[in-house]
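One structure is given here, and the rest of the page talks about it.
Note that this complex is displayed minus one protein chain, with the remaining chains in position.
Up next, chain A:
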Amino acid sequence: MTTLHSGVPTATRATAVAARATDLTKVYGQGETQVVALDGVSVDFRQAEFTAIMGPSGSGKSTLMHCMAGLDTVSRGSARIGETELTGLKDKKLTQLRRDKIGFIFQAFNLLPTLSALENITLPMDIAGRKPDKQWVDRVVETVGLSERLKHRPSELSGGQQQRVAVARALASKPEIIFADEPTGNLDSRSGAEVLGFLRNSVRELGQTVVMVTHDPVAAAYADRVVFLADGRIVDDMTAPTADKVLERMLRLSGGSPQTPGSDAKGRTS
């Protein structure tokens, strides 16, 4: 199974699949307290496409991302990054895969306070023991507009700047796919717009693949495609989204009361 509305390609470059979930099921707990977070989800994330995953609280959107990114184990079904099957991989292989093929952007920035901005950006390569591609790093740094602040520690940067460092970190190692978890959740709207702009540009100009979990229809509107989740199932798949269309869809999903953007900055993930 591919996607529900089998795709009208939004970008002509989007041909191959960067990540694929097949009948993905995730169950927490046992017996009476059992919670089905994902219930047979099948979805493709195409290369060089910016996909947003949306859904109300508890819909399973974060769980889907965690499973796809090899951060969480899968109860049933399969999750693939490129040609690599994640289910059944041992921790060591999974770690390697995350290191070499996946980039992460978190809501809480998650930078190391002891390292400078540049050191934070090249951290994944340092961990891998690889030499960073200097030209590429320079280009990424320039794109996110951090050239002047590379020597600064995170504590000396604003929230927006910190998240730009995180974006640069995710881009710098040229991962096959970037997963962003509410990347604008802790930012004011201007900084948020900047970060989303960078993410869209990285897809448009650098051919990066980005999957973003968000509950903000405005953020989702930056994506090429929006996948809607509710109760652990995919309920809709929208291409060329606009904020209005997304909001309207969300309203229907949550029975008329959508989460208004920013109303629930914390603890909104499933």
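What we mean here is this: a contact is a pair of C-beta atoms (placed from the backbone, for glycine too) under 8 Å apart; a residue touches a chain by one contact, two chains touch by 3 or more; residues count from 1.
By definition in this document, contacts and distances are computed from a predicted model.
Name of the non-displayed chain as stated in its UniProt record, restricted to "Response regulator", "Succinate dehydrogenase/fumarate reductase iron-sulfur subunit", "ABC transporter permease" or "Glutamyl-tRNA(Gln) amidotransferase subunit A": "ABC transporter permease". Here the missing chain is touched by one residue of A:His66, A:Arg149 or A:Arg249, and it is A:His66. Set against the missing chain, the residues A:Asp23, A:Asp126, A:Glu176 or A:Asp237 yield one that touches it, A:Asp126. Those residues of chain A that touch the chain absent from the view are 66, 69, 71-72, 91-92, 95-96, 98-100, 102-104, 106, 108, 110, 112-115, 123-124, 126-129, 169, 181, 266, 269.
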